[in-house]
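In what follows, a single structure is set out as structure tokens and then discussed.
The complex is shown incomplete by one protein chain, all other protein chains being positioned as in the whole.
Moving on, here comes chain A:
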């Protein structure tokens, strides 16, 4: 028997379609409808995959990395000394900084004798890998759990975050110090 290429099932799942006439019971579609409804009804009693956002919020991953923050210590002084290790470790080369020397009357502002006069993160380049946080020897830069990664904007320059957007607000530093003292 010679088999032509059309008759070979390449996937192995070829089925002959029958053109059999439906019986009376089948032509009422009653059984088929009940069968289909059963599948639908069964799903009512299953565990739901959605949640009632925003009343309910899903749990964050413990390694979630949000927007950066330059920390202050308990006395409200900036931790960053502009050592440049975050910029060095940054694979996206998003961080630039300019160091300056602390003046005698700025001791309450900066922890070490050197501080970052300019600290900029280009959020268009940042990939939120967290290597800057790992490299930081002074516990200064942290990736927060803030859900807003980068707010939308129109100008490219608005995505370059300076110290005004990155440094921890003074109220937060005070609150942290209070919490630490309370514990």
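The rule we apply is simple: contacts are C-beta pairs under 8 Å (C-beta built on N, C-alpha and C of every residue); 3 or more make two chains touch, one makes a residue touch a chain; residues count from 1.
In this text, contacts and distances are computed from a predicted model.
A single chain of the complex does not appear, and UniProt lists its protein name as "2Fe-2S iron-sulfur cluster binding domain-containing protein", one of "Molybdopterin dehydrogenase", "2Fe-2S iron-sulfur cluster binding domain-containing protein", "ABC transporter" or "MoxR-like ATPase". Only one residue in the set A:13, A:42 or A:156 touches the chain that does not appear here, and it is A:156. Summary of contacts with the chain left out: across A:26, A:74 or A:113, the touching residue is A:113.
Of A:69, A:85 or A:143, it is A:85 that touches the chain left out of the display.
Take chain A: the residues that touch the chain left off the picture are 76, 78, 81-85, 87-88, 96, 98-101, 106, 108-110, 112-114, 117-118, 120, 122, 137-138, 156-157, 160, 162-164, 167, 170.
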